[in-house]
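The structure appears right after this line, and notes come after that.
Note that one protein chain of the assembly has been removed; the remaining protein chains are unaltered in position.
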Amino acid sequence: MTINSGTLDGYTTGTPIGMVIQNKDARSGKYEPFVTAPRPSHGDYTYSAKFGTRNWGGGGRSSARETVNWVAAGAVAEQVLEQSEHDVRVKAHVNQLHDVEAPDVTFEEMLEHTEETEVRCADPETAAEMRELLEEFQERGDSVGGSIYFEARGVPRGLGAPRFDSFSARLGQAMFSIPATTAVEFGLGRTAASVPGAERNEDWTFEDGDTRPDTVAEEGDPVPVGNDHGGLQGGITTGEPIYGEATWHAPTSIPKEQRTADWETDEEKDVHVVGRHDPSLPPRAVPVVEAMLYVTVLDFMLLDGRINPDRLDDRPGEYDTDYHPSSPRDE
Amino acid sequence: MTINSGTLDGYTTGTPIGMVIQNKDARSGKYEPFVTAPRPSHGDYTYSAKFGTRNWGGGGRSSARETVNWVAAGAVAEQVLEQSEHDVRVKAHVNQLHDVEAPDVTFEEMLEHTEETEVRCADPETAAEMRELLEEFQERGDSVGGSIYFEARGVPRGLGAPRFDSFSARLGQAMFSIPATTAVEFGLGRTAASVPGAERNEDWTFEDGDTRPDTVAEEGDPVPVGNDHGGLQGGITTGEPIYGEATWHAPTSIPKEQRTADWETDEEKDVHVVGRHDPSLPPRAVPVVEAMLYVTVLDFMLLDGRINPDRLDDRPGEYDTDYHPSSPRDE
Amino acid sequence: MTINSGTLDGYTTGTPIGMVIQNKDARSGKYEPFVTAPRPSHGDYTYSAKFGTRNWGGGGRSSARETVNWVAAGAVAEQVLEQSEHDVRVKAHVNQLHDVEAPDVTFEEMLEHTEETEVRCADPETAAEMRELLEEFQERGDSVGGSIYFEARGVPRGLGAPRFDSFSARLGQAMFSIPATTAVEFGLGRTAASVPGAERNEDWTFEDGDTRPDTVAEEGDPVPVGNDHGGLQGGITTGEPIYGEATWHAPTSIPKEQRTADWETDEEKDVHVVGRHDPSLPPRAVPVVEAMLYVTVLDFMLLDGRINPDRLDDRPGEYDTDYHPSSPRDE
Partner (left out) sequence: MTINSGTLDGYTTGTPIGMVIQNKDARSGKYEPFVTAPRPSHGDYTYSAKFGTRNWGGGGRSSARETVNWVAAGAVAEQVLEQSEHDVRVKAHVNQLHDVEAPDVTFEEMLEHTEETEVRCADPETAAEMRELLEEFQERGDSVGGSIYFEARGVPRGLGAPRFDSFSARLGQAMFSIPATTAVEFGLGRTAASVPGAERNEDWTFEDGDTRPDTVAEEGDPVPVGNDHGGLQGGITTGEPIYGEATWHAPTSIPKEQRTADWETDEEKDVHVVGRHDPSLPPRAVPVVEAMLYVTVLDFMLLDGRINPDRLDDRPGEYDTDYHPSSPRDE
């Protein structure tokens, strides 16, 4: 990876950051059978239908490789948030692969265990089961779907604007941007359909330093007694943890024999997709989900003037030089 | 409702359409107890937290009344689509309220039955059960959650752009903009987590006029053998029906006794929300969901130049006067 | 004018402000001759060419009446700026009508004299000449062009982002949005073509409280010794007054006999535009130019987090109640 612009001596300059990440292990040849014969349920057909052509040698923009850029952006957002006065923390883990479901885990367990295994499930026992499951499906040339639980803590109250720019709407857009997402849920999600109002509604009380250990509310502030609302009321953040789940369908590139229709030869034919394709997406999508959370939270904080580094008080250069070096000679 | 601009003699002029819809039955007084004491799980707290004040007399922008404008916009979009060469049709119905779930219904059944009852469920028997359910909850001062199934047919292939502007991402944003949405699913949705790739993948074949009665593909076109993909592959439309579900939590305004914290008096107190509040949102949200579908589809068609009325071939005024009257004297 | 949303008891609520201003003196009939026979050099032809039809009874969006909304928006922006910690002040005047040019005036003279006469020229003697000029042209059924000088003081340093969102680019867009604008100039404007770098460049010195009475720089800050740069360097504000000029062509609606081509009858014919049309635009455009300045400055300040009302420190409602009333009972 190279950073071409927007930084100087290890600091950002405030202008757009340009990065290039080279894929050094691309093998386009293996995609040749699919140029005019789309892989089943893949983006091959729709990209050709939209653009009249497509980058068939690896998928171009339809490839999940694209999301490496988002993870880079998320890493920048994370650092900006870390250096702010706010204590925003984000974590996710794989909570279901096919029929293997993880028990509920705490935020701390996610911080500790998610990155320990390749399947990125924060419950070690379930992680082991998931690994077995993936091996089994991979052996028979098949793939599996799954889901991710995500959580953001320390997000200030009041982020999100009425309606089309609500926090829910923009985070929903971000999550559905990730390739192969089929469902996005906030708070109780799908389950909310069967929970009565009297049960889901959460009384307001005054925070006494003990009510909710994970809130941004301080002593004496109104605080809800629970968090079935998932940190969002009226599409705006309450200061409680924002959490939810997203679901990915099984990867479509599988070695198993399938059939397709070649629009050049007008013939139907067999398809075998070989290569290093992942047997499941959620283990790879965890960092992408976290990046989308960091970026969405930071976007809203910038929109609302919540990230406001001490700017120009007296004259250029006279600020906290840890954050705003006026010159490389300061370092 | 008055239309203030953008139309002339019953035709649109192409410039922004301004409408004003007056709420003639607002009663602000009953909201007075909540000015500094937020209703549980409502947007009262977050709006005050964001803006430092709020329109407490009815909710302002946090109220679902706002969506009447969206339905008006959807009605315009629907008419534009109807007059295009494309045969886009949209319909939705309530497929779950609390523990009452409707069986699968066809698109035609939705067209026929959805608007027959106030609960807007297209299965008459289930509709009756839902009405009973709502009465029961309303009697005990409680409310219920539920979900909507939606479908759009005749949407052309190739709508949606790579990633953050994919059809899924923008439709997801639109759906999560609707007040109280907690989950949005496309195609198999949440279920996709447990369906193997070999099972969900759909072979491509050639449409022989019989393969899929609901496709936009014409004879000899590649067409998928099924539609578990919900009309979207790689975030772009395939020409098959787009379908999915969305979930709403139970309305938070309920007569049952609840508790809240008054930040003016620093005291906790009882809350009773009285008035004409709906005991469930999905029956009211069906037209909103349909509007979001119409608007999203039209937006993408305009972006791609798919709606292209015969413009100025020779000189202004010389077009199909049914569509583009050059003058009111033509009418 | 009615305000339909976004305010409560005389305060804004933070959500969009909806206003409706009715034109109570519209007379559409007199435009009938032009339905398919465009007025010379007016927007009649282009609106019909673009949309295939148009609101011929007064011009619709092509009418400068539209700008009354902008002035309303500018009035809101002005009040927000007034209540901020920044001392942003904006003023403009008509400095040329046809061959009558005003001498240079000070900012204070504009504040004092611009609104004294209908021609809105801040030099009383020139204002009298302009009035005579307008009468003369009006008598012979003709109209005149002219220009406006504008100035914004107290605009903080550092507004404007690299390139397409530079302060110059966005203010240029705003000015060219005003109907009939043909030229926009910042600083030396057109004259800059013939001024050598050594003459136009301005050394930096340290502000000693005396260098530039109109700067935002405080004692000890770097400050340029002059302001030929018009408050903008690299497209970003320097803290010195932002000034420039904009030019409007003569109004096209004139009583004098003209010719046009009727695309319905295929015949050429005479045109006489009668009515209350202004003989010159700049006197009416002064408040519009000021509104564009207020709105542009506020937009950039919001983007940069420079307008940051004391938000939610402890809990909703506990702020300066002059600015953020938590409840109407506080008033």
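Letters A, B and C name the chains as they come in the text, with residue numbers starting at 1 for each one.
In this text, a contact is a pair of C-beta atoms (placed from the backbone, for glycine too) under 8 Å apart; a residue touches a chain by one contact, two chains touch by 3 or more.
Since the structure is predicted, the reported quantities are computational estimates derived from the model, not experimental observations.
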Visible chains that the absent chain touches, using the contact criterion stated earlier: A, B, C
Candidate in contact with the missing chain, chosen from C:Met175, C:Ile242 or C:Val286: C:Met175
Candidates C:Phe137, C:Phe150 or C:Tyr294 - the one touching the absent chain: C:Phe137
Touching residues (missing chain, whole complex) on chain A: 4-6, 8, 11, 13-16, 20, 35-36, 38, 45, 48-57, 60-61, 263-264, 309, 311-312, 315-319, 323-329
Touch residues of chain C, complete complex, unshown partner: 37-38, 40-47, 49-51, 61-62, 66, 96-99, 137, 141-147, 157-160, 162-164, 166, 168-177, 179, 181-190, 192-198, 200-206, 220, 222-224, 228-230, 232-239, 247-252, 254, 256, 258-261, 263, 266, 268, 304
Where the missing chain touches chain B, by residue: 15-16, 157-158, 162, 218, 220-222, 302, 304-308, 311-312, 314-316
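As a working rule, only the chains that are shown with their structure count from here on.
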Chain at maximum distance from chain B, centres defined as averaged CA atoms: C
Middle chain, criterion being Cα centroid separation: B
Gap in Å, rounded to a whole number, between the CA centres of chain C and chain A: 44
CA centroid of chain B to CA centroid of chain C, Å: 39
Chain A-chain B separation of Cα centroids, rounded to whole Å: 25
Residue numbers of chain A (touch at least two other chains): 157-158, 162, 220, 222
